[in-house]
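Missing here: one protein chain of the complex. Every other protein chain is in place.
We call the chains A and B, going by the order they appear; numbering starts again at 1 in every chain.
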Amino acid sequence: MSATSWLLDVRHLRKSFPIRRGWNRKVVGAVAAVDDVSFTIREGETLGLVGESGCGKTTTARCILRAMSPTSGEILFRAADGRVVDLAPLSRAELRPLRPQIQMVFQDPFGSLNPRMTIFDNVGEPLLVNGLRDRRARLDRVADLLELTGLRPEHMHRFPHAFSGGQRQRIGIARALATEPRLVVADEPVSALDVSVQAQVLNLLLELQTRLHLTLLFVAHDLSVVKHISDRVAVMYVGQLVELATAEEIFRHPRHPYTAALMRAVPVPDPHAPSGDVALSGEVANPASPPAGCYFHPRCPFAVDVCRTETPLIREIQPGHLVRCHRADELVLSGVGG
Amino acid sequence: MSALAPALPVTAEERVSVASSWRLIWWRFRKHRLALASAFVLLALYVVVLCPDFFSTQDPEATEARLAFIPVQRLHFFDGLRPSPWVPDVTGKRNPTTLRMEWRVDESRRIPVRLFVTGYPYRLLGIIPARTHLLGTAAADGRERLYLLGTDRLGRDQWSRLVHGTRTSMTIGLTAVTFSVVLGVLLGGISGYYGGVADAIIQRLIELLQSLPTIPIWLALTAALPRDWSPQQVFFAITVILSLVGWTTLGREVRGRFLALREEDFVLAADLAGASQGRIIFRHMVPTFLSHIIATSTLAVPAMIINETSLSFLGLGIRPPAISWGVLLQEAQNIQTVALAPWLLVPGAVVILSVLAFNLVGDGLRDAADPYSQ
Partner (left out) sequence: MTTPVLAVKDLRVHFFLDEGLVRAVDGVSFDVQPGQVVGIVGESGCGKSVTMKAILQIVEPPGRIVGGQILFQKNAGAPVDLTQLSPKSAELRAIRGAEIALIPQEPMAAFSPVHSVGEQIIEALRLHERQWRPSGPRLSRTEARSMTVDLFRSVGISMPDERVDAYSWQLSGGLRQRAMIAMALSCRPRLLIADEPTTAIDVTTQAQILNLLRDLQRRHGTAIVFITHDLGVIAQMARYVVVMYLGRVVEQGSVEQIFHEPKHPYTRALLKSIPSVSVAPRTLLPTIAGSIPHPLGRPRGCPFHPRCPDAIPGLCAERVPALRPVGPTQLASCFLYSRDEEVEP
């Protein structure tokens, strides 16, 4: 590994939800929302986690945040005092001292702020809850945070309903940064915003990351957004990690057919770009009953017999480039320039 | 730093942006003319509740058989063109056959009505002795009679009794609902927030209580009250009984709200920030639906008032000599009395007025609080 140390090391993370049937709610099966996911995030880097609906990226993010408990696996976190802690088995009380170090930015700008509290109360909540009782000190800190995220400090006595979606997202970011976290998990933070506002918030995140040396886990379904913000990108499909590489590498030379298809499917804002070429057939597989063998095989244009029977393991095809595909060595897939 | 102190809002946009949800609700409520008017009516009624003796003209328990069934002495506000309140006098004649006094209004003689007169002694708020009443006649000896709503068969002044009855009935309504709210929020909250076994038990309890037929239960419970209890004890017991069944609807609603709120992002954010569960419940979750609870509770008061009135009317609730609207209506239970003295039905009109007012205010509150627009 490189000289910078890792901040988060996720190992074989699994999260299943039981399926209950019948009047007595008997457990008849399980949905493996997250199925053996492993990756690391280095300090100061942004890892983009991308995939379509049902791929498990949000569940992964929430497990890392311990908003829910994983079924199995390890979530190793290098805390501020240097200790490495496994977050997975910790109880609520044990997690509490670590909470200030891992914070979240939410997708929905309208639901993520308490509508009955002022901006000062909302952003100051993490400060108050973690011991900063002096109101004067909190006022100063909240003012700093609001300025940092491009808002006017004198607006802190306003209520969320007075702000637009983009502004509320900035407030959400300010709140996430209040306790100077080491890791920020952003769950689709720009998906609900207008195009022009998206650009502003993405720029803000880029700047803040450089300025504050933040480590960012950026979950999104939009590849172009992910490319703008990520150092490395991980692609998920039906609960599994299918590819992981640097942003430049994965976009220029994708090694998994799904990654390549995902890139081709994104409509390019250029009428002269070729359109209507081979779009992927079929639907995204159902995580409750995934196909046998490689989950992607029913839709994969390169599937062969082994793909239908054996689930491929994830392997490092090149330094720093992981793929889960039987045929990764032989396939030559086209990416997008840049 | 002056930038940190909240600046006074100047423009309309600024006023809206610093307006808390309560203020927004008030602004929306204000627009409902009918609800606003009803709110004033309720306010007036509760002012009466605070000090009924001030508004009474006679001692409500003073009986005098000779003064039975005096008709209504209508209050006139103008004497000619001068604003000077007066009531017509009443003259009584003993009926030679039945030997009962029969009273008639005598329009020729006018009794001037004064404000802030000295009358029978009472204790303001139960502590301070006082003798001032709002309305009364000039003559302190009681020779001039003031029966704004007539008298009943025992010669008791109906106006004063109505004022005192208002205190009892309105207070029971409010107290019973308050108990219900406390029970409902507590049990509904536990049910919704914790789920699991607690939720199952409480939900079954709610279902059990809701499936019991309420009227027979009430009748049985109130009939079981010992006859020798003081009016205050009976009052308290009635309140508790009324609220024991009334909390279930509210409990269900609170549970639903908690279940929905548990999934909200801002609740998760507070959790991730490290807030304790107590703080999450009381600082984050409860305030978001408090306005709904208030609206629902306001709408629940009329039912309580009518329940108490009905129970007392049947003789199973508040018992004489305590006074409530239901007790007053007991006097109007037979046709002969009503034919002889129709003014004894006035408490019914007051019941209708208060129930309507509560319903309108509750509707107005519910519309103002829901949805909370973003």
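Some observations on this one:
One rule holds in what follows: a contact is a pair of C-beta atoms (placed from the backbone, for glycine too) under 8 Å apart; a residue touches a chain by one contact, two chains touch by 3 or more.
None of these values were measured; they are calculated from a predicted model.
Considering A:R14, A:R96, A:R141 or A:H221, the position touching the chain not shown turns out to be A:H221 (whole complex).
Screening A:T58, A:Q198 or A:Q240 for touch with the missing chain picks out A:Q198. Check A:D81, A:E283 or A:E330 against the missing chain and you find that the one touching it is A:E283.
By the touch definition given at the top, subunit A reaches the unshown chain through residues 46, 52-53, 164-167, 194-200, 202-203, 206-207, 221-225, 227-231, 247-248, 251, 261-273, 275-276, 279-281, 283-284, 336-338.
Everything below uses one rule, namely that only the chains that are shown with their structure count from here on.
By the touch criterion given at the top, residues 65, 67, 96, 99-100, 102-104, 106-108, 110-116, 118, 122, 125-126, 129-130, 139-140, 143, 153-163, 172, 175, 179 of subunit A touch subunit B in their complex.
For subunit B in complex with subunit A, the residues that touch the partner chain are 1, 3-4, 6-7, 13, 16-21, 264-266, 268-276, 279, 284, 287-288, 372-374.
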